[in-house]
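Of the protein chains in this complex, all but one are displayed in their positions.
Entry: chain A
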């Protein structure tokens, strides 16, 4: 029982980081129907921003975590904005395949550019520790251990998600986003500035990924190389598909399902761990092809 709960906790922690990345995939897809493969690299960029900014922020503000995460979100938001402007906007009315290939190109460019020795470099980096890790043993005979870093991960991602739901559902910009997602030409006829809406999606999504990057760095304390985004990015993308791509609560649910099934599968058999996690995903998608919360839209012929 103790181990079961501990694995659940482990899964929730991984799931929180996946969720922040998955939200960016799903938001961009919802609005421009583009799978932004470079999103995983924005996550990586955010993590490296934390690496460079944390010592500076600690000097200026005393405490580093909150200013660093805000600064990293601003920078990755800006990066997303520039990326959309330079790479995706010129192709908006071209075939969707061109944009997809461009996304792959941007991703490969970011990884390899950042891996150059004078940019971030290809070697291991120890992430500055902004939070002193402390263990909290839960009273009782289950032997559960929760670290303050875990609470921070879950706390930050849940509050960012709540903020995002509020933004999408309660603000005027959110309403415009939903309208564009629903029907782009009609929204445009209603006087919505589509360029602004798309840019906003490309700022908000990457900003969340940037926050995810900081949490990743804080949790694991190491940045292996500028290729570190690929694997979590892949899992988050699958989580977004699992939850129903384009659906914001779906991405969060998918991410937690992904994290928790991964932890449990690994605990059952560590050799097959990831494999089992993916089998679960395939099973769910076989039963619900549009994802857990995705709407099934029959195509009219």
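One rule holds for everything that comes next: a residue touches a chain if its C-beta (ideal position, glycine included) is under 8 Å from a C-beta of that chain, and two chains touch if they have at least 3 such contacts; residues count from 1.
FYI, contacts and distances are computed from a predicted model.
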item	value
Complex member absent from the view - protein name from UniProt, among "Ubiquinone biosynthesis protein UbiV", "Ethanolamine utilization protein EutJ", "Outer membrane beta-barrel protein" or "ATP synthase subunit a"	"Ethanolamine utilization protein EutJ"
Full-complex contact with the absent chain, from A:112, A:147 or A:290	A:147
Option from A:87, A:115, A:173 or A:222 whose C-beta touches the chain left out	A:222
Positions on chain A contacted by the hidden chain, ascending	2-3, 6-7, 10-11, 13-14, 123-124, 126, 129, 133, 135, 137, 145, 147, 149, 216, 220-222, 224, 228, 230-231, 262-264, 266-267, 270-271, 273-274
